[in-house]
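Here the complex is missing a single protein chain, while all its other protein chains stay put.
Let's turn to subunit A:
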Amino acid sequence: MIAPAQPDLVTVNIDGKEIAVPRGTNVIEAARLVAIDVPHYCYHPKLSVVGNCRMCLIEMGLPAVDPATKAPIMDPASGKQKINWMPRPQIGCATNVSPGLHVRTTTPQIKDCREGVMEFLLINHPLDCPICDQAGECKLQEQATQYGRGYSRFVEQKNVKPKRTPLGPRVMLDDERCILCSRCIRFCKEVAKDDVLGFIDRGSFSTLTCYPGKQLENNYSLNTVDICPVGALTSTDFRFKMRVWFLKQTNSIDTESSVGANTVVWSREGVIYRITPRRNDAVNDTWMADSGRLLYKQVAAPDRLSAITVQGAAGTLASAAAAASTLFQAGAVAVVGSGRSTVEEQFLTKQLAATLGARVSLVSRVGQGDKILISADRNPNLRGALVTGLIDTLPSAQLAALGAAIEAGQVKTVVAIGEDLAAAGLTAAQLAKVSIVYLGTHANATSVAAKIVVPTLTVFEKAGTFINQQFRIQKFARAVPGPAGASDDLAALSALIAAAGGAAIAADLPAIWAQLAAEVPALATMTYRNIPDTGLLLDGTPWSALPFVEGETLHYKPAAAPALATA
């Protein structure tokens, strides 16, 4: 793993370009900084270096010094210090920069080396590209085109190996395509901490396999598919479904937990085919959990709500708002917001509650954290509710206070935004006592009991921001259009605010962000557009005293220790 950037820089010379890089950077990363591609297979920036593919060969030289006096030896021709070039090429992945290091990547020797390595890699590689899911994002394809010889001299018979070996429930191995780079093995050992993969047999018989009696079934197994440079590991969910070059990539955020792993949603013509991680060194490195990759299935789930209903009859947003207005006039309204709503929605929820003079409750969702990319807090945007001022204490898992207020007759109408009240502990009898206005994506006990149901959008169908456990605000974009009949959450909320007699709010992100910046101190000076793709860290100190339920994850340490707080 690359050491974190340290302040001491060393100057290196790569193909004649001088660049200062932090000590400890390897040649591949240093060359990347001057836009020089050093082809590689086994090296991965987030895994240990093994140096077994030999694709990254470079020529390297160091400034010459007199062995006795340590005085630099000058080259009379150029007047500069002489460079002692090493006679044999070195691997760039395992060569860390040192002061004055010189690197050449374009010499005939290196061209020969790359052609040679490509030739060996391709000897036993099947000509499978038309049926291989990796085609289009395959390093072997790309580098064979860029650095390969262009024709084959191999007349012997190719090795034959098993073509579909399931390594686990979600990962399928094609042995013939594996180039034995060992990235998958290192990932399981070093990141997933579930050491299940290894090579057996020798030479061209080498095969990737699971240890006897084990399976690649941890919740991070699909990351091996992402990092496999060839099509050897494929996801059983995405296998043979669609070619990657047809898919549109949209930046998104994993909503499973408060980690907020950065993701890319791959869709074609409004249909999502897969979700993969997006690199963010401060949040999820290049990984994400398998469970988060299946969340796109909720978009076309059979229980998806698809029509606005008012008292059971089909309605429009206007008729729903009119019906809500009648309910609101009777007063005694309670609002149940959600830690799954975006920052913008929570802001509008707060406006709604303020207009109605209603009390707001949220539902906390706690699970077991896995110390990697799933935290204990399963609400992706609990921090957003704090930052926008929707709540000022942490919510509990049960709406006991709301239940009691309903029993006592203090609440006649409940506006539930994306939360199932029954799952949050309200009884059927309590639900029957109140009129419910439900905004949500999927059918549940609350949508069944509700007087007014407005179907809304899933995270894939709208844009917005979430604030994760580090108080990092991260934005996501709309990947696919929402189903007919569903309303944008912001439009639905602003219709409700108008129904409650509040000032109408334009339901678009720039307008809401102008208000957010004006009214929320933590977000002042920000606009939606200015949030970088990797998010922006907010100051979380106003809330540091709150007892968040969080364990350690990849890039987050709970500051729970009281010693730390007093120090």
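Note that in this section a contact is a pair of C-beta atoms (placed from the backbone, for glycine too) under 8 Å apart; a residue touches a chain by one contact, two chains touch by 3 or more; residues count from 1.
Throughout what follows, contacts and distances are computed from a predicted model.
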(message) Out of "Helix-turn-helix transcriptional regulator", "Adenylosuccinate synthetase", "NADH-quinone oxidoreductase subunit I" or "ABC transporter permease", which one is the UniProt protein name for the chain not included here?
(response) "NADH-quinone oxidoreductase subunit I"
(request) Would you mind spotting which of A:A20, A:M86 or A:I131 touches the chain that isn't drawn? (result) A:I131
(request) With the full complex in mind, choose from A:K111, A:K193, A:R243 or A:K557 the residue touching the hidden chain. (result) A:R243
(request) Based on the whole complex, identify which of A:R32, A:K46, A:K158 or A:R478 touches the chain you can't see. (result) A:K158
(request) Mind listing the subunit A residues that contact the chain we can't see here? (result) 126-127, 129-131, 135, 157-161, 163-164, 205, 239-243, 245-246
